[in-house]
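Omission of a single protein chain aside, the complex is shown with its protein chains in their original locations.
Labels run A, B, C and D following the written order; every chain starts at residue 1.
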Amino acid sequence: MMKTLSQRLLGPVTLVLLALTFWLGLWITPPDKVQGNLVRLVYVHPAVAWVALYVSFGTATIASALYLWKRTRSMVMDRIAHCAMEVSVVFIVLTLITGSIWGRPTWGVWWAWDARLTTTAILGVLALGYLALRRANDDPALRARRSAVFAILSAINVPIIHFSVQWWKTLHQGATVFTSNRTLLIHGSMAWTLLISFIAFTMLFFWLLRARYRLEVARELHGHATLDEALAQRRSEGAF
Amino acid sequence: MSGDAHVVRLSDAVVLSGGFPLLSGVDLELAPGTLSVVTGANGAGKTSLLRLLAGLVPLTTGSGTVAGVDLVEGDLRQLRRRVGWLGHEGSFYGDLSVRENLVFCARALARPLGEIDDVVHSVGLDHRIDTTTRQLSAGQRRRLGLAWLLLRRPELWLLDEPYASLDDAGRTFFDGLLGDVVAGGATVVVSAHDPLRSSALHPRTFTLAGGRIVDVA
Amino acid sequence: MSGDAHVVRLSDAVVLSGGFPLLSGVDLELAPGTLSVVTGANGAGKTSLLRLLAGLVPLTTGSGTVAGVDLVEGDLRQLRRRVGWLGHEGSFYGDLSVRENLVFCARALARPLGEIDDVVHSVGLDHRIDTTTRQLSAGQRRRLGLAWLLLRRPELWLLDEPYASLDDAGRTFFDGLLGDVVAGGATVVVSAHDPLRSSALHPRTFTLAGGRIVDVA
Amino acid sequence: MIRTAMLVCAKDLRIELRSRVLLWQVVPFGVMALLLSGLALGPAHAGNSSAGPGLFYLVSLFVALLMINRSQGIESTPGTKASIATLGLDPAGIFLGKSLALAIELWVTGIVLLGGAVLVLHTALHGALLALPSILVTLAAMAAAGTLYGALTAGGDGAATLLPVLTLPAFAPLLIAGERSFSAALHGGSLWEWWVIVLVALVAYLAVGILLYGVLEES
Partner (left out) sequence: MIRTAMLVCAKDLRIELRSRVLLWQVVPFGVMALLLSGLALGPAHAGNSSAGPGLFYLVSLFVALLMINRSQGIESTPGTKASIATLGLDPAGIFLGKSLALAIELWVTGIVLLGGAVLVLHTALHGALLALPSILVTLAAMAAAGTLYGALTAGGDGAATLLPVLTLPAFAPLLIAGERSFSAALHGGSLWEWWVIVLVALVAYLAVGILLYGVLEES
């Protein structure tokens, strides 16, 4: 299999950027006046949440929409949607975990009846529901169509999560990193580290997605190999 | 109907279900206005073949056209609208009576409701017309299935073991019906374990084994 | 088994369901070790009669004894334990495989598990032994029903249209089985629309109509 | 489309009337569940009228799940599926018809439950009446969403349990908006804001259903 340079570099660069994020985040940037060292979670949690909501769930949604649109319908889109959704589950869980870890010291509880928290958890259940729906259908074409519709219906939740902090006056941080007029409220080394963290986790997503996609293709190729066997065996049932 | 000379044309049709090949490569051509019998051992793939022709399962590989609809590219809903299906169990809406089920069918197809009484009479269900279909006996349910098809008058009839659980009178009626339908220009595919009873019908017989056609007579 | 000379003895048996008489007064006596065929038009009451004999529906009026159990006073569970039933649809636990279903049956009856392989082989389901029963074809499901009965070896066999959806090999096997079973002293009641295939068996034929026996041959 | 919708809706309602499941089973279940929810939360919470809208919608939700399941169950006995599929009915019409029938059934239950809430949970009658339009719209949106999700899970493995998993999150925004608008009616907040959200959701579900219902049916 030919690999382009960018494909070759995806893994190493991701690792380097992640390492850089952690190094900058843990040793170089200063602790916060109020939060102390806890503030360092700002280099993980928002980036992870961003990947979970927009990058991975978004990829799954767009791929699903492309599958449903007749002119771009192909199993490739279905596979991308499926793999992106699986990666999304991982990132949603990470969002919940990092958020809870952050919430315990700042709010005093692991969980609060906060609109953003609840809607994020609901998104997680939706992603699991997507996977359950796939399991429940055998026929590949039907499965692809049904899960694509479900993914698109579920995506409505993403903007709800985003705006939840405005719609419901809640505990969760409002838009701090990027305010609505797109200026950074955080400055200096923190801003740079934050930016690198977003890039690093986004690249991590694409790396995971590619790995997962390849596994899926390999699985299907394996499936084709056994198809011939299965056909031969089925045909032999008639020959007494 | 399409301009094609064949109502059914399958080439190397494979149907997978959960990785198992229900059909393992079927080639089949059927001309309009013919009667065909599909036979073969239990599990050979008769029901699966009929379901494929009815557009109830998708083709996995291979190609095919049924009633002018391409099985790979075409709209299977268009196909289903053209076929009549009589399955192992023809239960319809179990909570509705015989008449209510047929009224639903007639309305859906924009057929006159007046036909219903005739149809029910011809399959011999007059005395059960207001019975909930769940309470019908096995053979009566099969007869209701026939009544439904009579209302539909499709161009391709797919009948899965139609004789099973019909009594003698029912079978005779059914043989007569087959003759009429074929004479009327429709195509009929029947799956059966016995040879057809009436020798006046001259069907082609396809024998299935292991998901393929192994013999044509 | 009871000391009574008859395995089945019904007198003026009436079975109501939702106010409708499924059976409208049946008199019947069957000796042990005999084969009987119940026939009649669709909806005549064949299935209902077999269900009554199996203890699956209660007697409304009249009296009867089956396999030594009084249908009015007796314990119908005792009766069910003695009969083997093969119905229109013999689906068992659809989520379990052929083997798992039979293991359940064998365990329930305290039969050795070793018999299972033989039984599966004799009904020709070897190559489907690990298939989920929901995925079996109609005839294979019927064969699984037979396998289940072979494990059970009941004293009274009640078979509702056993030929339906069996292929030729299956029917031949079934005929052989019927002979063995009757020769072994068990009583068999079969409902069917065709005369039995094997002339070596000499059944009595009861014709039902309108929920009653109208002819004995 | 409309003709098909009417036909399907009439058929579903007739089956419902025939089996009387709504009258004898679903409505008593709802009333029962309302009482129990009150009990489970203890008098401190339930007697407090502010819990009324929440409990009302929670119970409506479970009632809706039961009804959706039934509405799909009608279509998916093995024999029915094949014969109805070969009628080639317009899928958008099927969707609308089944949604309408479901909505009518939910409205009936909803009105009874509302009465229950007034009697049992001390919800103010005046507020309840004010909230009625928003409740009807919310229930209709649930019906449309439920029909859509019902078709998504139909015929699959364990459809009866998969359905609630998928529908529950979809119902969450409806539930919240419905509850807020009910609360607003009780305590004099702005009625319109939430009402509009539910209305938008209803229209969105209807649009998606009309466009995509055909895609969901077994190919």
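To be clear about the criterion, contacts are C-beta pairs under 8 Å (C-beta built on N, C-alpha and C of every residue); 3 or more make two chains touch, one makes a residue touch a chain.
Remember, predicted model here, so these are calculated numbers, not experimental data.
Q: In the complete complex, the chain left out here touches which of the visible ones?
A: The undisplayed chain, in the complete complex, is in contact with A, C, D.
Q: With the full complex in mind, choose from C:Leu56, C:Ile129 or C:Ala169 the residue touching the hidden chain.
A: C:Leu56
Q: So one chain is hidden, and I want to know which residue out of D:Ala85, D:Ile176, D:Leu199 or D:Leu216 touches that hidden chain in the complete assembly.
A: Considering all chains, including the one not shown, the answer is D:Ile176.
Q: So one chain is hidden, and I want to know which residue out of C:Asp12, C:Asp70 or C:Glu100 touches that hidden chain in the complete assembly.
A: Within the whole complex, the residue contacting the unshown chain is C:Glu100.
Q: Considering the entire assembly, which residues of chain D contact the chain that has been omitted?
A: 19, 21, 24-26, 28-29, 32-33, 35-37, 39-42, 44-45, 50-51, 54-55, 57-58, 61-62, 66, 69-70, 73, 157-158, 160-162, 164-165, 168-169, 171-172, 175-176, 179, 183
Q: Please give every residue of chain A in contact with the chain that is not shown.
A: Against the left-out chain, chain A lists 100, 109-114, 118, 121-122, 125, 128-129, 131-132, 135.
Q: May I ask you to list the residues on chain C that touch the chain which is not drawn?
A: Counting over the whole complex, chain C touches the hidden chain at residues 51, 54-56, 58, 76-78, 80-85, 87, 89-96, 100, 104-105, 107-109, 141, 145, 148, 152, 154.
As a convention for this text, only the chains that are shown with their structure count from here on.
Q: What is the distance, in whole Å, between the centres of chain A and chain D, each centre taken as the mean of its C-alpha atoms?
A: A distance of 32 Å separates the two centres.
Q: Could you please state the distance in Å, as a whole number, between where the Cα atoms of chain B are centred and where those of chain D are centred?
A: Chain centres of chain B and chain D, defined by C-alpha means, are spaced 37 Å apart.
Q: If I count partner chains per residue in chain C, which residues reach a count of at least 2?
A: If we look for residues of chain C contacting two or more partner chains, we find none.
Q: Spell out, as numbers or ranges, the residues of chain A touching 2 or more other chains.
A: Only 139, 141-142, 237 qualify.
Q: Pairs of chains that touch, anyone?
A: Taking the chains two at a time, the touching pairs are A-B, A-D, B-C, B-D.
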